[in-house]
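Note that one protein chain of the assembly has been removed; the remaining protein chains are unaltered in position.
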Amino acid sequence: MGGVHDIGGSPGGPIDRGQHEVEDWERLADAINGALGAKGLQSTDQHRRAIESLAEYRDLSYYERWVAATEKLLVEKGVLSSDEIDERAAEIQRRWNGP
Amino acid sequence: MSNHHPHEETGGTTSPYAARIRAIEALLLEKGVLTEPEVQDSISYMEARSPANGAKLVARAWVDEDFKELLLSDGKAAASELGMDPEHPAEFVVVENTPEVHNLIVCTLCSCYPRAILGRPPDWYKSFAYRSRAVREPRAVMREFGFEPPEGVEVLVHDSTADVRYLVLPMRPPATEDLSEEELAGLVTRDSLVGVNVPRAPARTG
Partner (left out) sequence: MTFEPGDRVRVLPAEKPGHVRTPDYVKRKAGWVEAVVGAFPNPEELAYGLSGLPERPLYRVGFLQIDLWDDYTGPAEDHLYADIYEHWLEPERGTT
């Protein structure tokens, strides 16, 4: 059987035609992906492969998959470590949650 | 300092991945892997692209037979002629609706879309429901968008499995002879460029 992403012809429910407002973090996910690609630091094919390998594929939204895949590639290439991303993300989240 | 944070900083509930991508951005900037201008350029790139570009290509093709021929044989050259910047190396192919054939575009494997022309795809295009059903029951999908091809029209589905991005050139609606190119472009919806339905009819006068 094909991978988790290989869903052409699978059963599917009604199509939700609603459109959510693109959030700033989603714009940023797009931009980081584009900027890394423009510099040759990752390719579309690598990013797709990383998305397809996510265990949480079905549980994540489109841009959540993008972020998870970008992280996977950056760690794979030794550019960033999961630990430092964890740490910084926690700091940022604390700042947002307020005092 | 990038100023694109306002939504999350007001503390609205959002994804845990929001903090993650902010963290990734901050670290990449600190380490000099990316620069602020590079990130900003990338944001601007996407913001500059919208379905209006697709509408322009279609309207020009409706009024100019030579342009239409170019659009169908070399989509990138046609887009460049109208000042758009279709990206390399993906191919850009425009498929024409005719009285015999109605086209529908999908990417079952991921959601490939001609983003370099049209910007971000709509949420429904990226949904599991669309990706799984469009290839198997295109007519039922189009019915959900309020469209039924006339009797005798074939439906042709294009699955963008490799690096070709597709755009549908819809048929020009009837009773539009007196419309300007700009007014014609106003009839071309994003959904009609994917093929789930067809362009708007012109507004009736009187």
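When the chains are written out, they are named A and B in that same order, and each has its own residue count from 1.
In this text, contacts are C-beta pairs under 8 Å (C-beta built on N, C-alpha and C of every residue); 3 or more make two chains touch, one makes a residue touch a chain.
Quantities reported herein were computed from a predicted structural model and do not represent experimental measurements.
Peer 1: Among B:86, B:138 or B:199, which residue is in touch with the absent chain?
Peer 2: B:138
Peer 1: Given the contact definition stated above, which residue among B:29, B:72, B:156 or B:171 touches the chain not shown here?
Peer 2: B:156
Peer 1: Going by the contact rule already stated, which one of A:21, A:45 or A:59 would touch the omitted chain in the full complex?
Peer 2: Looking across A:21, A:45 or A:59, the contact with the absent chain belongs to A:45.
Peer 1: Please identify, in ascending order, the residues of chain A that touch the omitted chain?
Peer 2: Touch set of chain A with respect to the missing chain: 1-2, 6, 8-9, 43, 45-46, 48-49, 52.
Peer 1: In terms of residues, what is the contact footprint of the unshown chain on chain B?
Peer 2: The missing chain touches chain B at positions 89, 91, 108-109, 135-139, 154-164.
Basically, only the chains that are shown with their structure count from here on.
Peer 1: Can you work out the whole-Å distance between the CA centroids of chain A and chain B?
Peer 2: 21
Peer 1: Taking the complex as given, what residues does chain A use to touch chain B?
Peer 2: So the residues of chain A touching chain B come out as 5-20, 22-25, 27-32, 34-36, 38-39, 41, 44, 48, 51, 58, 60-64, 67-68, 70-71, 74, 79-80, 84-85, 88-93, 96-98.
Peer 1: Can you name the residues of chain B that touch chain A in the complex?
Peer 2: Interface residues on chain B, with respect to chain A: 4-9, 11, 14-28, 31, 33-34, 38-43, 45-46, 106, 108-111, 120, 122-124, 126-133, 135-136, 141, 144-145, 159, 163.
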